[in-house]
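Here the complex is missing a single protein chain, while all its other protein chains stay put.
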Amino acid sequence: MEILQIENLDVFYGDFQAIYSLDLRVNKGETLAVIGANGAGKSTLMKTIAGVVPVAHGSIRYLGKSIENLQSYKRVSAGISLTPEGRKIFRSLSVEENLKVGAHTKRKGPWNLQTVYDAFPLVSERRDRLGINLSGGEQQAAAIGRALMSNPELLLLDEVSLGLAPVVVEQIYAALPQITEQGTTVLLVEQDVIQALKVADRVQCLLEGKTVLEGAPGDLSRGAIANAYFGIE
Amino acid sequence: MSSQISQVQVRRATRSSKVGAIALVPILIFLAVLPYILSRGTQQTLVTLFSFIVLATMWNLLAGYGGMVSIGQQAYIGIGAYGLVYIADTLGIDSFLAVPFAVIIVGLISIPISFLAFRLIGGYFAIGTWVIAEVIKLLVVQVPALGGGSGISFGALSDFSPGRRIAYVYWFALICVILAVTVTYLIMRSRLGLGFTAIRDDEVAASSLGVHVVRSKRIVFVLAAMGTALAGTMIAANNLRVQPDSIFSVQYSAFMIFIVIIGGIGTIEGPIVGAIIFFALQQWLADLGVWYLIILGITAILITLFLPRGVWGLISGNGRIRLFPVGYSLNVSDLAKSLSMSKGTTNESG
Partner (left out) sequence: MNWLNAVVQGLLLGGLYALLAAGLSLVFGVMRIVNLAHGVLAVVAAYIGMVFVQNFDVSPFLAILVVVPLMALLGFAVQWGLFTPALKRGGLSPLLVAFGLAVVLTQLLQEIFTADTRSIPSGSLASSSFEVTPELFIGVLPMITFVVGVVVIIALQLFLTFSPLGRAMRAASDDSETVSLMGIDNRMVYALATAIAFGTVGLAGIFLGMRTQFSPTFGDAILIFAFQAVIIGGLGSLWGTLLGGLVLGVAQTVGSQINPSYGVLAGHLVFLAVLAIKPSGLIPKAVDR
């Protein structure tokens, strides 16, 4: 069944149209990777699903109900959780406090402080450190952990690899199976195409706010993906 | 292509500003001859209006252009007023000549004050300026030569007969308000003014473009202090008596803030419009006592939330009418013409 259905979505970033008539579907339990170059509209898409950026036209249906007009904080209670671009860890709070804030909605599920610490040893080691004193990789792991604390049905990961060394990125994505095996649907946005192809069940490539390619990684050739990514006919 | 681009003009004046400039001359002439027509009381009332326009223009310079909200400008009203009376009476210098001295002294005093005040930002800067004003008042009250707690009287002007004196003070006030508005206008038109606007919009960006943020803010601070002191001299000349509790009263700040909010913050016309409205309201609602201030306060809150550009913003269609053109405008019809001429001579691509 489809957990998320986006139809004909138009989104503006100020005066600038970032997304044009976009269609997107995510099946329950799958991992969908949205790839594309900088400015393709990927992060705007994530923010729109999370409710931070408003919908100009079109519909977003989550678990069958339309949520375009639902306030962002209510979407978290409904089961959508975003790990934002840039991590956005709370600087003056410790890692553990960050996680606790993430659990505000008290949704039931497999994720709590202990299970997050088990899945992300890096986070466990740093639990008392203040957010401002974390490295980029530690912040990213903590941010994902924080998003998991709300026990989401749909986890949104926005540009996890941004600004991180490849080794660190691999470590973080290594934890992904532990998330998906719980049945969580993952929608991730990535500039790092190789990494995205490794973890995704399906891939959708955006260019200037429109879909130019979609399919399972196994069915798509490298060449086709590269052409779509760069907008070559 | 280049020949078409050169047909596009960047202008400072707009149609409305040209109309405004032409209309200004008869208005000023009219204002100048009023002492021959109006009663003495009305002239004094107008001087108060002019002083409010100066105060509001200066507060707007500080807040609307400099981004600094102050509730302590009354410090400079007081020093300006006391300064004028002291220099004219005690030092015996001609009253009207004493004005520039008083204003310059205030300018000099405001420089070290700015170093202190700039340690704070935002709302804390606002209260800080108030504390500084209170300190100045408390210090002035300790000085016997300035009359201590009961203040001093402005005696030097009593050489003139009342009728003459009031007319002279009126003309002096008219010159002051023209001066204050003109200087503010010229500054905002200049490179300095462009820097101020940039700082107001985004300090970090302005700084990265080479605008000296702190120095520019200090200049705004000092200029606003001097203009405020000028208003102080107008008030002293009009009332002939300077008392610490009233000249250093925070109520002046309340008036400045309300005038600028209601008139429209961040434009030259706003404070003028606001002062006139404020003044009219004050005359009308004088019987209502404290309700007048309550209505004013509620109006200011509502305007801040719902009509942030004030009454002038409403009248001018949010900047379409500009009597004092501070910005630039692109002559769009020329541009459209030149673009339509170039169609068909280039290939469509991407």
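Going in written order, the chains are labelled A and B, and every chain counts its residues from 1.
As a working rule, a contact is a pair of C-beta atoms (placed from the backbone, for glycine too) under 8 Å apart; a residue touches a chain by one contact, two chains touch by 3 or more.
None of these values were measured; they are calculated from a predicted model.
Undergrad: With touch defined as in the header, list the contact partners of the absent chain among those displayed.
TA: The omitted chain makes contact with A, B across the full complex.
Undergrad: Who touches the missing chain here, B:56, B:71, B:187 or B:323?
TA: B:71
Undergrad: Among A:57, A:104, A:198 or A:222, which residue is in touch with the absent chain?
TA: Of all options in A:57, A:104, A:198 or A:222, contact with the hidden chain holds for A:104.
Undergrad: Provide the residue numbers of chain A that touch the chain removed from this figure.
TA: The missing chain touches chain A at positions 50-52, 71-74, 76-77, 81-82, 84, 88, 90-93, 97-98, 100-102, 104-105, 130-132, 146-147, 150.
Undergrad: What does the interface between chain B and the hidden chain look like in terms of residue numbers?
TA: 63, 67, 69, 71, 116, 119-120, 122-124, 126-128, 130-132, 134-135, 138-139, 250, 254, 257-258, 261, 265, 289-291, 293-294, 296-298, 300-301, 304-305, 308
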